[in-house]
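Here is chain A:
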Amino acid sequence: MLELQNIDVFYGNIQALHDISITIRQGEIVTLIGANGAGKSTTLMTISGILPPRHGRVIFLNQQISGLMPDRIVQLGISQVPEGRHIFPALTVSENLDLGAFLRRDHAAIADDKAWLYGLFPILEKRRQQPGGTLSGGEQQMLAIARALMARPKLLLLDEPSMGLAPLITKQIFEILLKLNKEHQTTIFLVEQNANLALRIAHRAYVLENGRVVLQGDAAVLRDNPVVQKAYLGM
Partner candidate 1 sequence: TYAENTIKIGVTGAHQGDLASYGLPSLKATQLVVKDINSQGGINGVPIELLAEDDGCKPEVATNVATKLVAAGVKAVIGHVCSGPTKATLPIYRDANVVVISPAATTPNLSQDGTYQNFFRTIAADDAQARLQTDFTLQTLKAKKIAILHDKGDYGKGLAEYARTFIEQSKDAKVVLFEGVTPGAVDYSAVIQKIKRSNADAVLFGGYHPEASKIVGQMRQKRLTIPFVSDDGVKDATFLKVAGKDAEGVYATGPADVSNNPIAIMYRDKFRAAEGAEPGSFFDNAVAAALALTQAMIKAGTADADALIKALRTQKVATPFGDITFDDRGEPVGIGFFIYQVQNGRFVLVQ
Partner candidate 2 sequence: MEYFIELLFSGLTRGSIYALIALGYTMVYGIIGLINFAHGEMYMIGAFTGLIVAEILLIYQFPLPAVFVLTALAAVIWSSAYGFTVERIAYRPLRKAPRLAPLISAIGMSIFLQNYVQLVQTADFLPFPSLIPEFAFLEPYAGIIGSTDAAILVVSLIAMLLLSVMVKWTRIGKAMRATAQDQKMALLVGVNVDRIISFTFILGSGLAAIGGVLIASHVGQINVFIGFIAGIKAFTAAVLGGIGSIPGAVLGSYVLGLTESLTTGYVSSDYEDVFAFALLVLILIFRPSGLLGKASVDKV
């Protein structure tokens, strides 16, 4: 479904990604793990078209998307929960959600989705008319996830969704992700520091180190890999 082919990305003169190749198949949950600064967020931003790769291509549904404007990429069905949440601070919770569905025109279905998400995150419904910027950290994280879901993406990119969430909510969100994946065939690409959790729900995983893919394979296999266990699972 999504294919990164030999991607190199630079910040000015500093190279952040070296020859990255990643494949995600329809209906999969794939996770990307790696230490701080390994280049995980950079990878997601490259897929979304915010950062242009200097070499290599990104293919989505048999179409090259590297070089397209970000709004075109969203339109093709890729949406992202970015690192740091990026809530529109002065817009209300409800308006933030509406913007998630910015490119959709099916008003009735949008309203349904909104109701569904309010059901999933009751606190958001309570805070409906509050400016997004005044929410607590965890509430913002929920909003960011809900906003991405409002786009009904074919491929959902998540950058550390569990950051700042209470354990109960984290669990709940991962259940939602599984459900989306099973029932709606949403493909998910997950970046997560909580590698334990990520490897548990993912089908496959990639490990990134200093901008290079160093390991890849079945999530279950990687979870038993001693290197991974030591470096990322804290065992």
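Candidate selection criterion: all candidates are chains of the complex that A comes from, given by their letters.
To be clear about the criterion, a residue touches a chain if its C-beta (ideal position, glycine included) is under 8 Å from a C-beta of that chain, and two chains touch if they have at least 3 such contacts; residues count from 1.
Not measured: the values here are computed from a predicted model.
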Touch assignment for chain A within the complex, options 1 or 2: 2
Touch list for chain A against partner candidate 2, complex: 48-50, 69-71, 74-75, 79-80, 82, 86-91, 95, 98-100, 102-103, 131-135, 147, 151
